[in-house]
Structures are given as structure tokens and as C-alpha cells.
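Just one protein chain is left out here, and the rest sit where they should.
Moving on, here comes chain A:
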Amino acid sequence: MASRAPDRRRNNPPSHGTTPPVFLSTSAGDINPVQAPSRPPDEIRKIFLRTGLVSSVTGSSFLEIAPLKLSVSVLGPRPLPRTSTTPFAAQAILTTEVKFAPFASTVRRGYVRDSSERDLGSRLYQALVGAIRRELYPKSRIEVVVTILDSEDEGDEVNTVCIEEGKTVEPRFWDVGRSERALGVVLAGCITAASAALADAGIEMFDLVSGGVASVFVDGSEVKGKAKEGAGPGRRYVRDPSIAPLDEGAPLATCVLGYMAARDEISELWISGRLGTKSGTAEMDELVDEAVAAARSSRGVLNEAAKERIQFIVDKAQSADPSAVGGKDTEMTG
């Protein structure tokens, strides 16, 4: 990894981090800690999504998928600053920013955004920019700020085997795409939550974008060497794969995408791993279809969150001013 310049402006903890005590006798017997009850591969994890929790911004949302917790704030649309390099913009300028909180993973994150955070930001931009009706907001900007409060660890526990002295352990696979998969799950969460926040901010969009992740594994029942040869059969697809427990082995490839369900369009695509192309794009298509299915599932949550918020606003308006309700209704029907 690239060595970063130390952040001298703040009082930082040791740059190498601190190591929590590891007790070999217990950790050896408890390599896979409490696992969530297994879910079928075509089912995504439960999502908690709520909008409008931050009062100081135009729109906001909070999302939880198992350990992943993130909050999104949408600022704007507001006028471009005078000092802006582009004093005029026919369409709204969208900026996206993704930041891990320093405590979001076991490896401490700095206050300055690092390359992976900048990269996540630009992918989020890609996913959202097409969905927003930017031409309705000329000379203005919309800022989407994502703060990741907790994430599935990007550390290397899975690739690490704890051994007691004198014991031999079975060889394990080295999960190469793990950090990418972890980032992918985070990105999918960011996309879903950011659309909810944009909807909460009342920004006009063509469609809500929902994020989906899917991984493809070699089917466990098949011999490893054989599966590498052939394409198609012997593959197992898992929607919304978890990062930690991988009894199946390392996935062949992972696909993350931003999907607009009403338009059946993909706004952001990120595939990493290895897919054969003997039968053209067939393997990729299957993986993309699985990810789309995962995105469709999270779209349901997104719709509910948007609906819930509207209901909340309507209820609030009704209770605050009963006389205004009639007027509002006629306005809506008219």
C-alpha cells in the first residue's frame, strides 16, 4: 500500500494502530464467531432505512445492513459559490463524498479521505448523476455526503488462521477479492441510502437508484479443477454476500451495481474477479442479473422508506393545520 503523509494537524493515535489482546486458547476454538442464521443465497440481508433524521440538511437518510451503518446528508440544491471555477452551469452540479469514520473499521481511518474513499465517491457520483433531473436546477449544486459509521471489517481475519503451538492447520484459500467485496457492499449501501436522502430532499429524479451486490462461487459439490474449465454449470450465485464466513471458498467474481428498477437501467457497474468468456458474456450476464435481482429487493425497502416519510409529512401537516388539509387535497386532485 502507498504510504500516506502523516496528518500533523491533529493529535493522532499511533499510526501503526494498537493491537487488541488475542487469547489463543479461546480464539482457536472460536474462529467463526457468532454467525447470523444462514439465509438462502437469493435473499438479501435485512435493511433498516430511515430518512429525515438530520434536521440541519435538506435531506438525509440512515441505513443499516447487519454491521454496515451509514448516514447520508444531502445539501442543496443551493447556488454555486462565487468562487466556483464554473460560475455558470446549465445543470446542477452534483458532488459526492464518501468518508469512513475513523472508527468504522478495525484499521483506523484518517481524517483525510484516502484513495478508496475518493474512489467510492466517484462511483456513487456515477450511480446517481443520471437519475437526478439536473436540468431543473441550473446554476446550483447538490452535495451528497456519506459518512460510514460502521462497516464490515476490511481487516484480514478471514485470511488469517489462528494456530496453537504444535498444531497443524489445514491449508485454506486466500480470499483475494475480499477488500473489493467489502467495498462493494459498502457502495451498494451508499447508493440505496443516497437515493433515499435525495428523495427526502425533494430533488426531482427520473427514478430511485438502488444498489445490489452478487457474488458467484464455484459450486461446492464440484471438483475445484474441473469447475475452472467449464462455464455455466457448477456455479452458485449469492446475492448480498457477507464478507466474513466463506465456507464455500473465495468467490470467483463479485458484481456491484446501481439499478433503476422502473427504467430497467444500470447506472453504475463494477465487476471484479474472474469470469470466463468462452460463451461470450453469458457468465457476466448471469452475475449481473443476480445483482439486479438483489437491487430489486433493496428497491422495495427504498420505496417503503420514501412512502413512510411522505406519510409522516402528511400526518404532520394534517395535525398542525386541519384547515389546510382541504386545500391541499384539492390541489393534488386538480
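Quick notes
Everything below uses one rule, namely that a residue touches a chain if its C-beta (ideal position, glycine included) is under 8 Å from a C-beta of that chain, and two chains touch if they have at least 3 such contacts; residues count from 1.
Heads up, the rule we're going with is that contacts and distances are computed from a predicted model.
A chain of the complex is left out here; the name its UniProt entry carries, from "Ribosomal RNA-processing protein 42", "DNA-directed RNA polymerases I and III subunit RPAC2", "Methylcrotonoyl-CoA carboxylase subunit alpha, mitochondrial" or "GTP-binding protein YPT52", is "Ribosomal RNA-processing protein 42". Taking the complete complex into account, A:126 is the one of A:126, A:140 or A:303 that touches the chain left out. Of the listed positions A:145, A:260 or A:301, the one in contact with the omitted chain in the full complex is A:260. Only one of A:66, A:149 or A:284 touches the chain withheld from this view, namely A:284.
When you scan A:97, A:150 or A:180 for touch with the missing chain, the hit is A:180. Mapped onto chain A, contacts with the missing chain fall at residues 1-2, 19, 22, 24, 93, 95, 115, 118-119, 122-123, 125-126, 130-131, 133, 135, 156, 159-163, 169-174, 176-177, 180, 206-207, 253, 258-260, 263-278, 280-281, 283-285, 288-289, 292.
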